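For this view, one protein chain was removed and the others were kept in their places.
The letters A, B, C, D, E, F, G, H and I name the chains in turn, as written, and every chain counts its residues from 1.
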Amino acid sequence: MEFLVRAENRLPLDTPEEESLRLRKAERARAQELRDAGILERLWRVPGRNAWVGLFEVPDATTLHDALTSLPLFPWLDVSIEPLATHPQEL
Amino acid sequence: MEFLVRAENRLPLDTPEEESLRLRKAERARAQELRDAGILERLWRVPGRNAWVGLFEVPDATTLHDALTSLPLFPWLDVSIEPLATHPQEL
Amino acid sequence: MEFLVRAENRLPLDTPEEESLRLRKAERARAQELRDAGILERLWRVPGRNAWVGLFEVPDATTLHDALTSLPLFPWLDVSIEPLATHPQEL
Amino acid sequence: MEFLVRAENRLPLDTPEEESLRLRKAERARAQELRDAGILERLWRVPGRNAWVGLFEVPDATTLHDALTSLPLFPWLDVSIEPLATHPQEL
Amino acid sequence: MEFLVRAENRLPLDTPEEESLRLRKAERARAQELRDAGILERLWRVPGRNAWVGLFEVPDATTLHDALTSLPLFPWLDVSIEPLATHPQEL
Amino acid sequence: MEFLVRAENRLPLDTPEEESLRLRKAERARAQELRDAGILERLWRVPGRNAWVGLFEVPDATTLHDALTSLPLFPWLDVSIEPLATHPQEL
Amino acid sequence: MEFLVRAENRLPLDTPEEESLRLRKAERARAQELRDAGILERLWRVPGRNAWVGLFEVPDATTLHDALTSLPLFPWLDVSIEPLATHPQEL
Amino acid sequence: MEFLVRAENRLPLDTPEEESLRLRKAERARAQELRDAGILERLWRVPGRNAWVGLFEVPDATTLHDALTSLPLFPWLDVSIEPLATHPQEL
Amino acid sequence: MEFLVRAENRLPLDTPEEESLRLRKAERARAQELRDAGILERLWRVPGRNAWVGLFEVPDATTLHDALTSLPLFPWLDVSIEPLATHPQEL
Partner (left out) sequence: MEFLVRAENRLPLDTPEEESLRLRKAERARAQELRDAGILERLWRVPGRNAWVGLFEVPDATTLHDALTSLPLFPWLDVSIEPLATHPQEL
C-alpha cells in the first residue's frame, strides 16, 4: 500500500559542516537504496522549508517505520504519515 | 496491519425512529460479520459522545476503506484513521 | 509544476439517486479527460472518507483552478491544495 | 476501565549512549511488569515517530498516572490519554 | 474517579417552546437525581454560552457515559470529557 | 467567583535535585496556605502529565493572578484559566 | 473586574426583515442600558465580520453571563470571553 | 495602510440562478468601483476554492469594514483580515 | 485607529537579575511615554501568565509596529495584534 510521508528536517544549524555533509551524503545514498527497492516512489521538496514529502510503497506501516528509521537523518526528522487507499479509477 | 478508527455518528436526530432502528440493527449485524472475519478486533464507545473507536486488522488501507464503507451507517459517519506499527515488545 | 490536492465530497446525502449517479458518471469522465491531458497524474481515496487526494501536473495555480472547477462535482468539493517543488534527487 | 495512551519520547538526542541504553532497558523491563500485571494490554509504535500508543486496563485515572510515572523514561515522555467506555457490542 | 465534563447545548432555536420547556424541566429533574446519587458533584455555567461544565464522580468511563446519555437533552449535547487523577495534596 | 486553572510544570529536568526538592516543598507549603485561605478549593493531577488542574475561589482575576504568581514554581508554570459562572441549579 | 467579550452574530440571513430590524433595535436599546449601568465600557466592530468585541466591567462571571443573556440577540450570538487582570502600571 | 483580506463565498448552492447572476454582476461592479477609488489594489483567486484574497489600501479598519460591507455578496462572505506594516525596504 | 495587542514575555528565566530589573524599568518608562503620547490607551495583565493585553490608538499598523519595537523588551515579546473598527454605537 502507499503512504504520503512528510518530514521536517530539524538537524541543528550548529551541526559541524563536516558532520552535516556526511549525514546528507549518507541520506542520499539510503534514499537511493529505498528507491531501488521500490519503496520510495516519489520525493518532493516542500517549497520554502527544509522539508520533504515522499510517496512510499510498502506492505504495511511496520515496514514503513523500518524504512524511515533506516534514514541516517531520522533522529532529527519530524515525520507524519498518511495512509492512502487505491482509487477505483486508478485500476 | 492494524488501524485505530474513530467514527462520529452524524445520523440526523430527525431520522424516523423506524429507519433509525433498521440502520442500527443492520450496523450491528455488519459489525458482527467484520468481527467474525477477524477485521474488527475491538470496539469502544467514546464516553459522552455518539461515537466509537475501533481497532481493525486488515491487509491494507484499501481493505479498511472497503470494510468501513460496508457499514450501513457509513454515509453518516465522520471517520478518521490512524495506522499502527508493530512494537518490538509485542513480538 | 505539481500540486497535491485534497477534496472532501460534500454532496448532500439527500441528493436524488439519479442526479447523484449522473454527477458521478460525469465526474469520472472529466477526471479521465484530465488524465488523458496529463494534468491528473495520480488519484487516491482517503481511507474511511468520501474524499480523495490527487497529484496534479499543471503550469501554474490558475490552470489548476480551472482544472478543478471543470469537475462536475466541484460546487460540492471542499478543496485544499499544496504546491510541491522538485527534489534534486528526483532529477 | 481502559485508556488509550499516546507518548512521544523527548529524550534528548545528545543523551550519552550508555545512559540511553540503560534507560531503554529499564523501560522494557518496567513495561513487561505492567504487562504481567495486566495493566498494559497492547503496545504499538506510531509509524515514523519515536512514539507509542498503548492500551491500558486500570481501575481509574490515578492508577494509570502511577503506572505511567513508574516508567523510567516518564520524565521525557509527552503523554496524552483518552478514556474509553465499554461498547455494548463487546459484551 | 472524577471527570470534568463540558457540554454545549445545541438544541435548535426553533424547538417549540412547549417542547423546550418540557426538556429543560426533565433535564433539571434528571440532574437532581444524578446529584442525589453522588454522581454529579458540581455544575457551572460557561459564561456567555449555552453550555455547562460539570464535575462527575463515577467508577469508570462507562458509568459516566450512561449518566450522560440519561440526560433528556443528551441527543443535542456536544460533550467532551477529561479524566482527573487524585492529587497527593488532596489526601 | 470560581476559576478552573490548568498548569503545566516546565521546570527543566536538569534542575539540581536539591533545588527541585526545595521548590516542591515550598510549593506544597504555599498551596496549603491558599487552601487555608479558601482560595484553592480543589486540586487534581492531569493523568500522565506533570501538570495539575485546580479550582480556585477568588474575588476577581487580579486576585487569582496574585495567588498564582505567589507559587514558588510560578516562573516555570504554563498556566491557562477559565472563568466559571454560577449555575442556577447549584443555588 | 473587566472581561473582553467577542461575539459572532449568527442570526440567519433569511430572518424576516421586520424581525431583524426589531431585534437590532432592541439590541441597541439593551446595549445602551448596559452602558448606562457602567457594565459595557467599550464596543468595537470586528472589521469584515458581523461580529463585535466589547470591554465589560462586572463584579464576576455570573453577572457577565446575565448581562450577555439579557441581549435580545443572545440566542444567535457565538460568544467567547477572556478575563483580564489589573496591570500595576494602570494604577 | 494596507490589509490582506481573505473571503470565502458561502452563497448557498441552491440560490436561484437569476439571483446568483444578479449578485455576481453587482459584486463585479462594486469591486470595480473600489478599484477605481484606489481601495482595492489587487485581487486573486484561492486556487480550488470559491474564495478570494485581496490587497486593500484604506486609511483604517473602519473604512475597510465599510468597503467590505458595501459588497453585495458581503452577507455570505466569511472574511478574515490581516493588517500589514510598511517594510523599510519598500521605501 | 485602535488595535488590541497581546504580548507574551519570553525573557529567559536565567536572565541576570540586574539585567532583568534594568529591562523592566526601561519598559515601564517607555510604556509611560507611549501613554503620554496617547498611543497606549489601556493595559491589562493576562491572569496567570507573564503576558499583557494592551489597547493602542495609532494612525496605522506601521506606527503600531514602531511603537511596539520601541519597547526595550520587544526582542523577547511574542506579539499578536488585532485591528478594531469603530462601532456605530460608540459614536
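Just so it is clear, contacts are C-beta pairs under 8 Å (C-beta built on N, C-alpha and C of every residue); 3 or more make two chains touch, one makes a residue touch a chain.
Just so we're clear, the structure is a prediction, and the values are computed from it rather than from any experiment.
Student: What are the shown chains in contact with the chain that isn't displayed?
Tutor: Touched by the chain not displayed, across the whole complex: A, C, H, I.
Student: Of I:45, I:65 or I:87, which one is in contact with the hidden chain?
Tutor: Only one of I:45, I:65 or I:87 touches the chain omitted from view, namely I:65.
Student: Can you work out which residue in C:7, C:23, C:64 or C:77 touches the chain that's missing from view?
Tutor: Among C:7, C:23, C:64 or C:77, only C:64 touches the chain that is not shown.
Student: Among H:11, H:53 or H:73, which one touches the chain that has been omitted from the display?
Tutor: Spelled out, the listed residue whose C-beta touches the missing chain is H:53.
Student: Going by the touch rule given at the top, which residues of chain H touch the chain that is not shown?
Tutor: Here the touching residues of chain H are 2, 4, 28, 31-32, 42-47, 52-53, 82-90.
Student: For chain I, which residues lie in contact with the unshown chain of the complex?
Tutor: These residues of chain I touch the chain that is not shown: 5, 7, 61-62, 64-65, 68, 75-77, 79-81.
Student: In the complete complex, which positions of chain A touch the hidden chain?
Tutor: Touching the chain left out of view, chain A contributes residues 13, 45, 47-49.
Please note the rule applied: only the chains that are shown with their structure count from here on.
Student: Along the graph of touching chains, what's the shortest path length in steps from chain B to chain I?
Tutor: 3
Student: What is the chain whose Cα centroid lies farthest from the Cα centroid of chain C?
Tutor: F
Student: Measuring from the mean C-alpha position of chain G to the mean C-alpha position of chain I, what distance in angstrom results?
Tutor: Each chain's C-alpha centroid was found; their separation is 25 Å.
Student: Centroid of chain H to centroid of chain I, CA atoms only: how many Å?
Tutor: 30
Student: Would you mind pulling out the distance in Å between where the CA atoms of chain A average out and where those of chain E do?
Tutor: 46
Student: Mind pulling the residue numbers of chain E that touch at least two other chains?
Tutor: Only 45, 47, 61-62, 64-65, 81, 83-86 qualify.
Student: Quick one: do these chains touch in a line, a ring, a star, all-to-all (complete), or other?
Tutor: Graph shape, chains as nodes and touching pairs as edges: none of the named types, so other.
Student: What chain-chain pairs meet the touch criterion?
Tutor: By the stated definition, chains touch in these pairs: A-B, A-C, A-D, B-C, B-D, B-E, C-H, D-E, D-F, E-F, E-G, F-G, F-I, G-H, G-I, H-I.
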